[in-house]
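What follows is a single structure, and I will ask about it in a moment.
Excluded from the complex is one protein chain; the other protein chains are retained at their positions.
Entry: chain A
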Amino acid sequence: MSTAPEMDISLEQVRRSFGATRALRGVSLAVGRGEVYGLVGPDGAGKTTAIRLMAGLLRPDEGRVRMLGEDPAHPRTRVREGLGLVPQRNTLYGDLSVDENLHFFARLFGLSREDFTARRERLLDITRLGRFTGRRADALSGGMYKKLALACALLHRPRVLLLDEPTNGVDPVSRRELWELLYTLVHEGMTLVVSTPYMDEAARCHRVGLLYAGELIAEGGPRELARQHGVAASNFEAVFLALVERHTGGRAA
């Protein structure tokens, strides 16, 4: 199977185990340019593993991963210049201030001073972190921290943004703001992969892949999937449960 050229990300028959744990058991998916792709699944389904594979932080045991036309795990890849990642864990420097974190990542991405000044201004504005630039990152609230992580990942205008459960621990208002921000960026041409265990968030994606125990058990537009199962798109949870039930033949769920 060859990947269509306009695909930014593709996984082909990817398998990845950690010891005896089979985190991904032959997953194939592709994300097109400018698409919002949701990786939806319960805890331990393999979402983080899939995102790490896309970012080149892990290598597949079997299968092929492509990101912007390259192998992202290759040591000399240029992919990272066009990639933004917000990991699931808090990975910023807690003892550094908001501004210091931003400045550090800007330097790693080689931003010029003017570029940084402009981007910083804009990102502080849309994340509403402008008042907290001097605050230590570990003194921020959960939502503000996530926004800062997002700002750090957006400084260099990535072509692809990977978000691993970005709304975990974020209040509903901030959550909506975050999604509005993401849509703005997608309108500007960015590709977005976002993982989430929340079914209501799946409805915000153009397309979703349902991960269950390391397998992609369904894929499609959220509305489309809901219609197939005769439920309202707002009740995406029902879709998921039905799919899991069908997949396991009633053994689990």
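One rule holds in what follows: a contact is a pair of C-beta atoms (placed from the backbone, for glycine too) under 8 Å apart; a residue touches a chain by one contact, two chains touch by 3 or more; residues count from 1.
Convention: contacts and distances are computed from a predicted model.
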Name of the absent chain as recorded in UniProt (options "Ferredoxin", "Fe-S cluster assembly protein SufD", "GTPase" or "Transport permease protein"): "Transport permease protein"
Hidden partner chain, touching residue among A:45, A:85, A:226 or A:244: A:85
Chain A residues that touch the omitted chain in the full complex: 52, 55-59, 73, 75, 78, 80-81, 83-85, 87, 89-96, 100, 104-105, 107-110, 152
